[in-house]
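Please see the structure below; I have some questions.
The complex appears here minus one protein chain, its other protein chains still in place.
Take a look at chain A:
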Amino acid sequence: MRALKIVAEGLTASFRYPHFMMGVQPTFEMPPPATLYGHVASALGEWFDPQGVRFAVRFEFRRKQADVETTYLLTPANGKMPGDKSLPKALEGNPNPFQREILYFPRLTLYLNRPEWLEAFRHPRYAVCLGRSQDLFTYRRVEVVELQPAEQVVLEHTLLPYEYAAYTAAGQAVLMPRWLDYHRRRYPAFERYIVLHRRVRTREFTRYTGQPALEPWWADPAEPPLDGEYPGVVWLSWV
């Protein structure tokens, strides 16, 4: 199948857990699908209907460290602006130090089943970033590739459907924001995934009686083979 492949690099990225807002902001070690949706929409220049759009992701970073970041916690305010009493004050805020985890030297490989979006990624509508607005990225490669069906693949540094936990017996199960519904006041949908950094070979997946079958694998022959097999592309969806 033909797929759009985007390889992007940056200096930093941080994908905070949405449920922890105070004092400390740990990062997921993989961009959540909702973040990737925003990234794609940013390149296209508009929200897009996620129905039927599928994506796969590989994401690496060199190191994770915490840094202290100043966040201004904003609250609604009344009265006038100090120094210019003719202006109403709408907001006020105080600086708050936060411990934020940051991933350094991130590298994203994103596959989309939308080869027709090639030009949009060659000329992205908005600044290319991933995570926070200051986490700027550069597209190193934007191309259409021909993925091949494969009997076996190698998986690493990737996000997998939660069902894969029973097959890989590796990685971490993480609840992530899957999608924000912008037509319903950004109502969030969450889903469990497996974050897999290490290398696993599908030929060594665990099997037991009654285990449901997985979707057939696709391989990217444009990538160098690992342990004799090509890196796998495991499709996910936002809806």
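Keep this in mind: a contact is a pair of C-beta atoms (placed from the backbone, for glycine too) under 8 Å apart; a residue touches a chain by one contact, two chains touch by 3 or more; residues count from 1.
FYI, contacts and distances are computed from a predicted model.
J.: There's a gap in the complex where one chain should be. From "Type I-B CRISPR-associated protein Cas8b1/Cst1", "3-phenylpropionate/cinnamic acid dioxygenase ferredoxin subunit", "ABC transporter permease" or "Iron-sulfur cluster binding protein", what does UniProt name that chain?
T.: Options "Type I-B CRISPR-associated protein Cas8b1/Cst1", "3-phenylpropionate/cinnamic acid dioxygenase ferredoxin subunit", "ABC transporter permease" or "Iron-sulfur cluster binding protein" considered; the missing chain's recorded name is "Type I-B CRISPR-associated protein Cas8b1/Cst1".
J.: If the hidden chain were put back, which of A:A169, A:A222 or A:V239 would touch it?
T.: That would be A:A169, which touches the missing chain.
J.: Write the list of chain A residues that the hidden chain touches.
T.: Chain A touches the missing chain through residues 18-24, 26, 71-76, 91, 99, 156, 165-166, 168-173, 175, 180, 185-188, 190-192, 194, 198-200, 204, 206, 208-209, 211.
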